[in-house]
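What you see is the complex with one protein chain gone and the rest in place.
Letters are used for the chains, namely A and B, taken in the order the chains are written, and counting of residues starts over at 1 for each.
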Amino acid sequence: MDASLFFLLNMGYGVLTLALVALGLAVIFGLLGVMNMAHGEFIAMGAYSAYAAQSAGLPLFVSLPAAAVVTGAVGWLIEATVVRHLYERPFDTLLATWGISILLREGIKLLFGVDYKSVVEPVSGSTGVLGIDYPTYRIAVMAALLVCFFLLFLWYRKSHASARVRAMIANPELAAIVGINTERLASLAFAIGAASAGIAGAMLAPLVQIEPYMGINYLLQSFFVLVVGGLGSFQGLFIGSGVIGGVASTASAALGGSGGYVTLLLVSILFLWLKPEGLYAGR
Amino acid sequence: MRVADLSLPLLLAALVAVPFVFGNFTAYQVGLFLLYGIVAQGIALCWGRVGILPLGQALFFGLGAYLGGGALIRFEHSPILLYPALLGAVLVPAAVAGAIGLLVFRRNVGSGPYFSLITLALSMLAYQIALGADWLTGGYMGLNGIPPLPGTDPWSTLYWVILGALVLSTGVLLWITRSPLGQLLHAVSQNEDRLSFLGFDIARLKALAFAVSAALAGMAGALYAAQQGIVTPQVLAYVLSGELLIWTAVGGRASLIGPVAGAVLIGMLTSNLRDTFQYWEILLALLFLAIVLFAPTGLAGLVAPLLKRLPKRAHAVRDVERPLPDRGDPPTLSFEEVRVTIGSVRILQGLSLELKKRGLHCLIGPNGAGKTSAFNALMGRLPVSGGRITWGGRDITGLPAHKVARLGIGRKLQVPAIFHDMTVGAHLDIALWSGGISGWELLGQGAFRYRNEILGVLKEMFPFLNDEDKRAGDLSLGHRQVLEFALAVIARPEVVLLDEPCAGLSTQETADLIAAMRKIAGRFDISALIIEHDFSVVEELSDHIFVLHQGQTLSEGTLEAIRADHKVQAVYTGGTK
Partner (left out) sequence: MERRDFLKASLIASISAVTPRLALAQSDTLKLGFLFPKSGPAAIFGPSSETSIKLGVSQINAAGGILGRQIEAFTGDAGGAPSDTVQAAQRMWRSNGIVALIGQHDSASRAAVIGSIHGQIPYIFTALSEGGFCQPGLYALGETPQQQLGPVIPYLAKEKRASKWYLVGNDYDWPRKSNDIAKPMIKASGGNIVGEEYLPFSVNNFDTTLSKIRDSGADAVFITLVGSASVGFNRAYASFGLDKQALRLGTLIEENTLAGIGAENSKNLFSSVGYFDALDTPAALAFRTPYYKTFGKDAPVLNTASEGLYEGLLFVKAVFGKAGSTDPKAFAAAAEGASYQGPRGQVTMKGRFVNSNVYLATAEGAAFKIIESFQNVDPGTACTN
């Protein structure tokens, strides 16, 4: 009984954090068609921002907006200088963002050094949840994510801005004619995608290892999620996270760590081959 | 590829000089990066020539390395078995790539990121397997103690074998590039639809290029095993795939030897820098970014304009007559209650029409009537959810575009679909090959050799077609429409589907094109089904008209009959819906 409750909570944590991690890439890839290979480095920047905030004596909840601002600014800059010129060349955006990811990683090394950093949990210990003790910070993160995703979902459905965004995805030229400033919207979208990644990094910082190469795994996970779930919709993001999270935990429970990873790769390959638009093609 | 003519022998001479001028250790290093360069050449074939980007090419390099290393270990003392096994290290990756290519490209139209991501994921999978399968690959520690290739020393004489491999790979690629196959591959990257409407199997072409690139990678991998004496799972890792991409991009993705230069220059530079210069990765990333942003054709692209000043070789004259296919009774093209539904939108709702006689038929109707969709359904571009399409009695519903084309159904798109970077002459060649070209001819050297009667007539009516060296992308819209029309009819299809062929043309151009259509269709017995909005064109052209409305045939007959039909009048003047 306890074991299944733990399993469910772990699963919930896994799925929610996967969705959080993949959100930034979903925004950029989904809205702009840019395969942002620097996505993992944005997450890393968020984590390091949390570390920097901690070193400066600031509490963790300050680091969230700080991380968003820093990564958002960097993202905006990258879009303006590099990505903007390459929208017509999708392979080249992949290469260019990959080159940028190397630069960002080297920048982190220069600023912070190559060693591991540690960010302390703002709330430690565990809380009783339905009879079992579960780490408090994890519960806080899960609760916060549930609320945020719900609000984001409502916004996406209802607001004017989201309507403009959806117009832009559907038909950029028409959107431009109608007066939607597609250039500015693209910059904003990229910056927001970067900022979401930054927030993800800052939120997860107390829970994970922090070192300059941490981004690569997050990039891979995000790709898996988007491949399975499909682009351009919230539902897709969650379906993808659910499937990947579920497959990852059940496969690794049954087949061991390496077997789990191999299963994940196989699932992604199958989706890429047979259902490349994902399970929920919102576009 | 003219550039390659002069530079190749010079570069070869420079490479031959390396051991004598710089010593054996430098030759060893250069040799290693030449091997990577061979892999990069394969990537350039796929990426620069065909337009597909393999993100996980290390998969085939590593496969070749493990197979080659395994062969060298097992068959160290039996040359009879060793050399076939080494050949296997080249052929197995090619077979795997061909299979992957066919599986992926048959399902996916277009060169989206999915192929690239699949290759990346497959290479990551292979890496995991290599790490885990101790019994097969030696696991983490890899395949150790690989003996050198018999008769060679990795530190000296193997260099010549590697140079030989480079000459071989460059030769193979040069041969392909200069052959009709090379033109077809290039056309794939330019406009897949156009090429498949000419009857060429895009999936097979892409898979072929991919297989060739894998063969090169496998060969390089096997030599790598012989040179290094050890093969570890990193030969499969995405880090190596990434480095290969960087070298290809920097060297020049559209060039033959550019990638090799990229691998040798950049690869060796980083290898020597990483021990001494702390910021080598930053330097490399900046260089890479600069190339991607400002010089996408790479270093070779920067060098090429200098070499263009050299005199060009004249090309051969069109001297081989291709006979026109015979004509019997025209097969009937028939749509029987065809339904096409996308999501909740019903595009075709039981469309039925029959094309029995030879002649020019027009397809008219208001916007959204489903005219272009009918063409797309016929060519397998739209999924048919009900009813069937037959050709000469045979059910061809859902057949892929290139197969439909091969049955003798040509198509011209509304927005002229041409191969922008290719010459007019290349276009005509490809169209002439679409009537059927043998394997031998595909690999022959020298283009611009075929001609046929229809081409003769077209060249007479449209003299610009004689300017065969002109880049198609530089043609005016009018000429592009004519060019595409020429492509669609040159191989004497039974029926040609023309989608608003006069769109965007001036009055004179329209008149010229109409005259051409009548002459060619009449003289060579080609039926045409023409979508048109311009009633003056319809008047001029057609013997028979179909009126479509809301995905169904509303009426058919001569122009007078259509004009008199109340249903048609209502639709066109906004009466009932």
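As a convention for this text, contacts are C-beta pairs under 8 Å (C-beta built on N, C-alpha and C of every residue); 3 or more make two chains touch, one makes a residue touch a chain.
Note that the coordinates shown come from a computational prediction; the quantities given were computed from them, not determined experimentally.
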Touched by the hidden chain, restricted to displayed chains: A, B
Which of B:Gly70, B:Pro113 or B:Gly132 contacts the chain that the document leaves out: B:Gly132
Which residue of A:Thr182, A:Gln235 or A:Ser252 touches the chain not shown here: A:Ser252
Selected residue (touches chain absent from view) among B:Gly229, B:Pro296, B:Pro366 or B:Gly504: B:Gly229
Option from A:Pro135, A:Gly198, A:Gly236 or A:Pro276 whose C-beta touches the chain left out: A:Pro135
Residues from subunit A at the interface with the omitted partner, ascending: 3, 6-7, 10, 13-14, 113-121, 124-126, 133, 135, 137-138, 207-211, 213-214, 217, 220, 248-249, 252-253, 256-258, 260-261
Where the unshown chain meets subunit B, residue by residue: 21-26, 28-29, 32, 128, 131-132, 139-142, 144-145, 224, 228-230, 232, 234-235, 237, 239-240, 271-272, 274-276, 278, 281
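Keep in mind that, in the parts below, only the chains that are shown with their structure count from here on.
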Inter-chain centre distance, subunit A versus subunit B - centres from mean C-alpha coordinates, in Å: 35
Complex interface listing, subunit B residues touching subunit A: 47, 53, 103-104, 107-108, 112-114, 116-118, 121-122, 124-125, 128-129, 131-132, 242, 245, 249, 279, 281-282, 284-286, 288-289, 292-293, 296
Subunit B partner contacts - residues on subunit A that touch it in the complex: 35, 82, 85-86, 89-92, 94-96, 98-100, 102-103, 105-106, 220, 223, 227, 258, 261-262, 265-266, 268-269, 272-274, 276
